[in-house]
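What follows is a single structure, and I will ask about it in a moment.
With one protein chain withheld, the remaining protein chains of the complex are depicted in position.
Let's turn to chain A:
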Amino acid sequence: MKKVLIANRGEIALRIIKTCKDRGIETIAVYSDADAELPFVSEADYAFRIGEPPVAKSYLNSDKIIEIAVSEGADAVHPGYGLLSENSTFARKIEEAGIKFIGPDWQTVEKMGDKIIARKTMLEAGVPVVPGTIEPVADVEEGVKIAQSIGYPVMLKASGGGGGIGMIKCDNEAMLIQHFASSQQRALSYFGNGSMFIEKYIENARHIEVQIFGDSFGNIVHLYERDCSVQRRNQKVIEETPSPFLTEELRNKITQAAVLSAKAVSYTNAGTVEFVVSESGDFYFLEMNTRLQVEHPVTEMITGIDLVGWQLDVADGKPLSLTQDEIRAAGHSMEFRLYAEDPVTFMPSPGSINQLILPENEKVRVDCGYKQGNSVTPFYDPMIAKIIVSDSTRESVISEAEKFFSDLTIEGLKTNAALFQRILSDEQFRKGDYTTAFLAKQPTKK
């Protein structure tokens, strides 16, 4: 593998470029008009404009991206996360062009991308799934019947959704009736798939996921868990590993379930199995993400493994360099997603980064897609940077993070940095006692 095209933008494109550079692999960036000034464009060895700012005209234009990969002689394409990363047609077309897709085979991407098929596959493999429908729900009448038998509240979800998109919590029958048709319509226009399913809503749950890795020799390992329970709008804000909630016994069970999930689909490359964990410690399969995760750095920090490096190795046909017994975790790591948004209302706040001063701290890794003077445009995800704080204990991670955020200077747009300071001083959070409802329960003080 000598040349890799990165079909993504911002911090993750830079992250991939970094590992490629370490290994002497050349990189090709593709960018939209809105991103021409961003660091990933200048850091790549080659860069090509692919279109206007809206994703449909640029980062989702798979034919154009593949055309560049072919004409530039790329050996592989790294899709990053989001955008085309879980698009099985994209993965298939890349393989058909004789280029390696850095991820699992397209059939697995397709299978796990359909959440109803994913649930069925895991159920058959003996992995517990959230109680709910196995087959798509035909219409609102059937939905009401099913919800009655499961018991409210329920989650109404789109089979083509995932990653917290295309789902809504329904507390009662009236809400389910109100949202069914519009959710179905939206699923059809967003995902091209109007299939809906219903799951029991697990109260006071935690969202815990397990990093898995497979190679083309049938080896499958896990790299421990990440607790991603601090969320707003079903989107993650802080992730940490190890989870402060899991006992050693539960950690063993959940990581074993994740390996079982991966084996059920003969998984290759990096993947994440997401579970919802109830107060009493029951856990259920939610979905499998067939790509590198945004929050992969916390796993890298406690295992010392370069996950992008492993992805390149597996895609290159090499076996995993470590066995399960050789993968060790030490210390604690927490990732904070710095978003361009109002810290109280969580409303997006695009704008220009007039000043950006990141405090120097050897315990802090910053994966940032922007530099001072760049604009955070309304076309893409509002994430500016990932602040990854790692140390020997959870307590010291929290105190280093407090230091970092009190010294951080970012001017020109609103960010959620103030939210992190609030969370870090919260007693419940400091005790590690929080669920996915944590941010919704936060008082909205000014």
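As a working rule, a contact is a pair of C-beta atoms (placed from the backbone, for glycine too) under 8 Å apart; a residue touches a chain by one contact, two chains touch by 3 or more; residues count from 1.
Going forward, contacts and distances are computed from a predicted model.
**Student:** Which choice in "tRNA 2-thiouridine synthesizing protein C", "FAD-binding oxidoreductase", "Acetyl-CoA carboxylase biotin carboxyl carrier protein subunit" or "Phosphate transport system permease protein PstA" gives the name that UniProt lists for the one chain left out?
**Tutor:** "Acetyl-CoA carboxylase biotin carboxyl carrier protein subunit"
**Student:** May I ask which residue of A:103, A:214, A:297 or A:382 touches the chain that does not appear here?
**Tutor:** Checking each option in A:103, A:214, A:297 or A:382, the one touching the absent chain turns out to be A:382.
**Student:** Considering the whole complex, which of A:244, A:350 or A:432 touches the chain not shown?
**Tutor:** Of the listed residues, the one touching the omitted chain is A:350.
**Student:** Going by the touch rule given at the top, which residues of chain A touch the chain that is not shown?
**Tutor:** Chain A touches the missing chain through residues 53-54, 233, 340-341, 347-350, 377-382.
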